[in-house]
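A single protein chain has been removed from this complex, and every other one stays in its place.
Up next, chain A:
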């Protein structure tokens, strides 16, 4: 079957084999033994110097987790995960809580150097950049805010621990708390206790419960009343160690009238075996607050034969608790062997608004099952969903979403658009929306399309002398434009490039 062989040859060339973040950093690590039991949880808690209530909470979650079954409803297929064959704690040995950059292991800094542009944290970590010197290597100039360069505060999480958080002092002046969650549990227990687990309860789902029991680090953001966070906040997640799971927990609280924009990036080394990532992110927006959460997920997707790659099981949920609050999720998903991720909004406050913008690119043997939930509870709540799925190679790309209006959610409004693009006839694109209206004044609109790049479009671009592959990248970028423009500038350029790279070799 020459046609099949041809396809295989093409797929062999695709980017999944050329994952550029596939390096591994050799750092002495402090690891817990493999396996999961109460002792491991006690160990994690002790390593973090956690108070008793935190340990109790973890142990309770562990008890619940033992009674739960792994969900099977998603359109993803993978061999059973052996939860006893994973290290639940791994930390770089040399960092007993760094207070300044000088104390960070130079190996680690080199790792971040290799990770390069997504956050440009190297430049940032090195100090404030000089204005007029902003052109990055691809010639795009970062935007400037009133003559001053936009800066990004970074919290870097390496396997199980947060290694460095920058710009802490400057943020503190504005009243913003930005630190690792372990630190927050120690330094701000009253805030953590008040909000942690209130959006994603302990027994919400299998992976969230597991995360509650064993989460090792993550970021904590608190923006007090009336404060507009003076810079973008960002977390960089990196799984480095072999056979470890990464379980991070992020909690972001925006008090009345506050605003914060938060970016998240992730990569992992290239390995033959699968690694587990099960994170929980909770967002809480009080009256008139706004949280913007952007993700560029580029975990190792596995090789061209579908070997290796990250299993990404993530629970992300935002609670628009206050009136007129707003939560916006933007995600660019190009990595992971398996993605199981549904960033959602609970629109509790009257006039609150939820948004979800997503680009999910799958190639090789990647499987993506992602989407969102918009739960309308308050009056005059509105939500908007724009999802763009691009499937190539042998991948399966599913949008799964729910929009529901509660009986009391008068004048709830939703607009959903989910479009899929298929490149090649060995991949699949699926759409599974659930639309539930219990209120006559609700107004829900949903539309979905699936198609391939039209020959007319391609011809139009190519006859202007643009090679096919570039022409396709151009059309694809047009296809995802609605979402890209929702990303902060720092990410938009990177995301656009990432999509191009992910689809490389998928045509020909």
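Basically, contacts are C-beta pairs under 8 Å (C-beta built on N, C-alpha and C of every residue); 3 or more make two chains touch, one makes a residue touch a chain; residues count from 1.
One rule holds in what follows: contacts and distances are computed from a predicted model.
The protein name that UniProt records for the chain not on display, among "CidA/LrgA family protein", "Fe-S cluster assembly protein SufD", "Xanthine dehydrogenase YagR molybdenum-binding subunit" or "Hydrophobic amino acid ABC transporter (HAAT) family, permease protein", is "Fe-S cluster assembly protein SufD". Annotation: of A:47, A:307, A:323 or A:430, A:430 touches the absent chain (contact as defined above). Interface residues of chain A facing the missing partner chain: 73, 407, 420, 422-452.
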